[in-house]
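Below: one structure in structure tokens.
The full complex has more chains than appear here; those shown keep their coordinates.
The chains carry the letters A and B, assigned in the order they are written, with residues numbered from 1 in each.
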Amino acid sequence: MQHYLSVNDIESLPDWIREARAMKETPDKFLSLGKRKTLGLLFFNNSLRTRLSSQKAASNLGMEVMVMNFGNEGWSLEFADGTIMNGDSAEHIREAAPVVSQYCDIIGIRAFAQLKDKEKDAAEMVLNGFAKYAGVPIVNLESPLSHPLQALADAITIAEHSSLSRPKVVLSWAPHPKALPHAVANSFVQMMGLYDAEFVITHPRGYELDPQITAGCQIQYDQDAALKDADFVYVKNWSSYSDYGKVLSQDPSWMLTAAKLGKAKFMHCLPVRRNVVVEDAVLDGPQSLVIEQANNRTFSAQLVLKKLLEAK
Amino acid sequence: MQHYLSVNDIESLPDWIREARAMKETPDKFLSLGKRKTLGLLFFNNSLRTRLSSQKAASNLGMEVMVMNFGNEGWSLEFADGTIMNGDSAEHIREAAPVVSQYCDIIGIRAFAQLKDKEKDAAEMVLNGFAKYAGVPIVNLESPLSHPLQALADAITIAEHSSLSRPKVVLSWAPHPKALPHAVANSFVQMMGLYDAEFVITHPRGYELDPQITAGCQIQYDQDAALKDADFVYVKNWSSYSDYGKVLSQDPSWMLTAAKLGKAKFMHCLPVRRNVVVEDAVLDGPQSLVIEQANNRTFSAQLVLKKLLEAK
């Protein structure tokens, strides 16, 4: 593995899950692996879980961490080739990436979708720019199209809480007041393609994800039908993909309730808006796995960092 | 001690002061105590001394530090139960606190009074929310009502500079162009309740602090009378408590001068506005303890962290 840009970079999911769970038992076991190695975390957008869990993961491997917030500590970058840079951007990715990679052994990058221009978001300029021009491994801390550290933490969590050989997992859209990116949903869909599960996606019409990503997936527009006999229900809002970045519905009947959840385990990547996306009773009840998902962010990051350190 | 939320969490002030002073002599003595432990510092407001002294304190105990600025790196939190979260707040304390406590062994929190709604400030939602929902010890880095790390540093400083068995300590209000919180004054008043001193509070009428906090304290409206024969004069502005958050007076005659100070030692928590709160001659003279108070912030934080690490 050269970079960890998407779940497609996972070599063997069962092995990775096994290894991550073992690492969770003895987080300090590889404390010497990252000695004198530096993880640079570049945030072009806000972060809480990703920021702290990545730092914790690095620390568990003995790595040092340097954090850079581009929003308020840096400047905007240029990505297009051949541009006459007489506008806002002060530096080109062709300089920024190789420069930063001289100070860091691995670079993590968070840069969200802007949800205005589908093609521009799909180009994943920041992530791909660093992957192309930096001389060190890049870790995706959430890009326009994917959030593979989250999806790996999700897979670990499902494995930990499933005694079934092939659980039924449902990804359900939920309402939200703001337009949100598709990254978490995309990566979860892709992850379920690697996981031995019966997987169903449910959402109102108009909220279809990128058909290239959902190719071969069961899509069910009736939420109740989709949730029937589910073992795990992953709830997440996303904005429309076809009517790109638009909020088409805030239909509260799509909010997840305890009644709808039945006996399934509840999952969400957080942050979550209570009583909009999911009702209190679910989050405060014993079937919620959201805190454990967040905990597993440390070990998904730690596993990825370990693999990148070992591959060097 | 489970948390350090206010000076009421101090088990024995004389013992703590003795221990902090010993720690100041050999700051590295407990360098292995915090090994592989992480201090998370969450700032909902700006910080200079608290930020750096807490990091230094953690470093002296061998701890790692992760800093999170909620203002510009995070998002606003929701604290009320049962809310339909369709407004600005993206995450509830019921998720944020347990999540963060999975990445940190101790969490320090700074969230100031907003000085608009007395009841809301008094609820200390951020601090108490973390104390309630986080699974790890919480340290108050200044909350609406108190700043107990500052007060502990102040007590250490008085002990270092007093050969008297029972010094006279005066807390004097001073003018300031902006409305400031009551936290520093409150905690100093409470600290003097634990310290063997003759303690007098002086301020213009209308600037009475919360009567529950000053219960049993001498309050003197005549600054000159209050300052007479003082050994330590602690100067601090605060806004009105009864006319909540208002600036009722900027009367320059309340500024502390060298003439008023007499032979007493001068104290202030910093930052301080020169020639508004106190004149240059005092700050630049030999009786000022403000730099030493700031130095003792490291050791008050280090003592609190040590006690929390030992209690785990």
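FYI, a residue touches a chain if its C-beta (ideal position, glycine included) is under 8 Å from a C-beta of that chain, and two chains touch if they have at least 3 such contacts.
This is a predicted model, so every value here is computed, not measured.
The complete homomeric complex described by this structure file contains 3 copies, of which 2 appear in the displayed model.
FYI, only the chains that are shown with their structure count from here on.
Copies chain A and chain B of the same sequence differ in orientation by 120 degrees, per CA superposition (steps of 5).
Note on chain placement: the centre of chain A and the centre of chain B lie 39 Å apart, centres being C-alpha means.
In the complex of the two chains, the chain B residues touching chain A come out as 36, 38, 40, 64, 66, 68, 72-75, 78, 81-87, 89-92, 94-96, 98-100, 102-104.
Residues of chain A touching chain B in their complex: 28, 31, 43, 46-49, 51-53, 55-56, 59, 69, 71-72, 177, 270-276, 280, 283-284, 290-291, 294-295, 298.
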